[in-house]
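One protein chain is absent from this view; the other protein chains keep their places.
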Amino acid sequence: MLHLGDFIAALGGELIGDPQLPVERLAPLDAAGPSHLSFLSNPRYRQQLDASRAGCVIVAPAMREAAQARGACIVADDPYLYFARATQLWKRSHARSTGPAIHPSAVIDAQAVIGEGVRIGPQCVVERGARIGEGTVLKARVVVGEDCVIGARCTLHPGVVIGADGFGWAPNAGTWEKIEQLGAVRIGDDVDIGANTCIDRGALADTVIEDGVKLDNLIQVGHNCRIGKHTAIAGCVGIAGSANIGAHCTIGGAAMILGHLTIGDGVNISAGSFVARSILKPGLYTGIFPIDDNAAWEKNAATLKQLHTLRDRIKALEKKL
Amino acid sequence: MLHLGDFIAALGGELIGDPQLPVERLAPLDAAGPSHLSFLSNPRYRQQLDASRAGCVIVAPAMREAAQARGACIVADDPYLYFARATQLWKRSHARSTGPAIHPSAVIDAQAVIGEGVRIGPQCVVERGARIGEGTVLKARVVVGEDCVIGARCTLHPGVVIGADGFGWAPNAGTWEKIEQLGAVRIGDDVDIGANTCIDRGALADTVIEDGVKLDNLIQVGHNCRIGKHTAIAGCVGIAGSANIGAHCTIGGAAMILGHLTIGDGVNISAGSFVARSILKPGLYTGIFPIDDNAAWEKNAATLKQLHTLRDRIKALEKKL
Partner (left out) sequence: MLHLGDFIAALGGELIGDPQLPVERLAPLDAAGPSHLSFLSNPRYRQQLDASRAGCVIVAPAMREAAQARGACIVADDPYLYFARATQLWKRSHARSTGPAIHPSAVIDAQAVIGEGVRIGPQCVVERGARIGEGTVLKARVVVGEDCVIGARCTLHPGVVIGADGFGWAPNAGTWEKIEQLGAVRIGDDVDIGANTCIDRGALADTVIEDGVKLDNLIQVGHNCRIGKHTAIAGCVGIAGSANIGAHCTIGGAAMILGHLTIGDGVNISAGSFVARSILKPGLYTGIFPIDDNAAWEKNAATLKQLHTLRDRIKALEKKL
């Protein structure tokens, strides 16, 4: 059982309250009870703070008085980061015994190189020449193809496929001639890859995922893409071949990135947006058809198809006046 | 071999025709032959009825005379529902011997709880603390993560991943700090989940899928979502974290739902639409860019980027007049 004082000892922060208070759970403000630790990171939820029954709340210095007025609190410079570390402490403290480091049902080629402290779950397949860096975890049913390299401390969730062939075809009199994909995939350290996400091997050179990249579920990364350090990409995103994505970007869910273009460092793409051209300047970019009730949408969509004629009619009116 | 009379005996309905007629197949109207059973559910396909060579057609009472004029028919209040049940009868009648209830290649933790009559296919992984309700079927290669709960009579198709980590990261000086995902996934009874669909575990509380929900293939459900009873969601849909979706909704294929919003009961979202705000009122909602030949699209898309200036020019014209 963790107590409030254990969090302070491990993570720092200033505790206003009883260090002996047992913490039975971490919980969101609106669901937390007297033996739960919660957090307030966004000042917009200030009202939830006042109403919360949480035993203790992690807050920023600016919220110290408000938090104190309702009970125990931990004051931390960045409450969300503190909360993240609290979940890690929680996980470590409640770790259960683990099975074998390499599950016997995993199929690992004799010529694969498996680093220190690697964990490989049931039904995984690691092919010839693949290398898995130290401390990396392959959950169940992960495939790492021939010659692909995974760095240290990565986590690959179930169903991930690293190193399937890129989609390379040369047209040949109405049929398609295979371009053999001779590259591999190189993944840096501290990369997380979500369930059923696919990263294809390069055609000639390698597909590259740099250190600290976080990929959510069901993402497609085409051959010869590069994703820069610490970029985070939400679920269902598709990235076509040879896209060059910078560092410290965020890409919202179900966005689609065309191939052979460049996205600079620090670019943020809104969920659902389609990126058809390079974007070099940091900032937030969006392209989404706004949803509406169907009848209104139908009227607007019909007009949309004549949009350029509307412009011409306005021009004509302007000339007349 | 089933005969027409067998359908009536099992499913009710009024047969106009010979109960001894053997039924070799169920078939759509346009492909059905003299020993096939077909159905007409949408009056728009009335012409297909007249032209069909089907041995017998399931029709609504309003179509009785038209159907009778061309041959045998089964009159049922809801022909589409009757047809659905006919497929079930067909499947039961043609069931083949089944293999072992739990395939020997499945990896099931000793601390998982498997209900009566559960079937678990090849290469499945059921982790510690997971519970599978009675009569549920896990097809090949399904992963059910630690502590996740599946109700009774569910079907999980190949490649489904239940309980991968939600995508939770706190920014930390340009890198991402992991928020451990301490919740699980709770799935109700009679839920169907399509191939390669992923449902992530909650961050603190659980991700919840209520009774009777039907999910198609390649769907992503983020952490802490709730999907209400009997909602049906078509393929390739993405649902971001903490979305709260009501009961009896339908969501068309490849729609995208942002997180931290509410969709009320009885809302229908058109395929391909992007939902960026809460929708509380039942009805049909759409947001799709209409497809056009590329040249026309280019002209309209270019104008679209100046749309608000067009509005200003109209305003200016109105003032002048």
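Descriptive notes on the structure:
In this document, chain identifiers A and B correspond to the written order of the chains, with residue numbering beginning at 1 in each.
Just so it is clear, a contact is a pair of C-beta atoms (placed from the backbone, for glycine too) under 8 Å apart; a residue touches a chain by one contact, two chains touch by 3 or more.
This one's a predicted model, so the numbers in the text were calculated from it and none came from an experiment.
The omitted chain makes contact with just one of the residues A:Thr136, A:Thr207, A:Gln220 or A:Thr250: A:Gln220.
Screening B:Arg119, B:Lys139, B:Arg186 or B:His223 against the full complex identifies B:Lys139 as the residue touching the chain left out. Touch with the chain that is not drawn comes from one residue among B:His3, B:Arg64, B:His103 or B:Arg128, which is B:His103.
Interface residues of chain A with the unshown chain, by the touch rule above, are 105, 107, 123, 125, 127-128, 141, 143, 145, 159, 161, 164-165, 167-172, 174-182, 196, 198, 200, 203-205, 218, 220, 222, 236, 238, 240, 256, 258, 269-270, 273-277, 279, 283-290, 292, 296, 299-300, 302-304, 306-307, 310, 313-314, 317, 320-321. Against the chain not displayed here, chain B makes contact via residues 25-28, 31, 78, 80-81, 83-85, 87-88, 90-91, 96, 103, 105, 121-123, 139-141, 155, 157-159, 190, 192, 194-196, 212, 214, 216-218, 230, 232, 234-236, 248, 253-254, 271-272, 288-294, 297-298, 301-302, 304-308, 310-311, 314, 317-318, 321.
What we mean here is this: only the chains that are shown with their structure count from here on.
Rounded to a whole number, the gap between the C-alpha centres of chain A and chain B is 26 angstrom.
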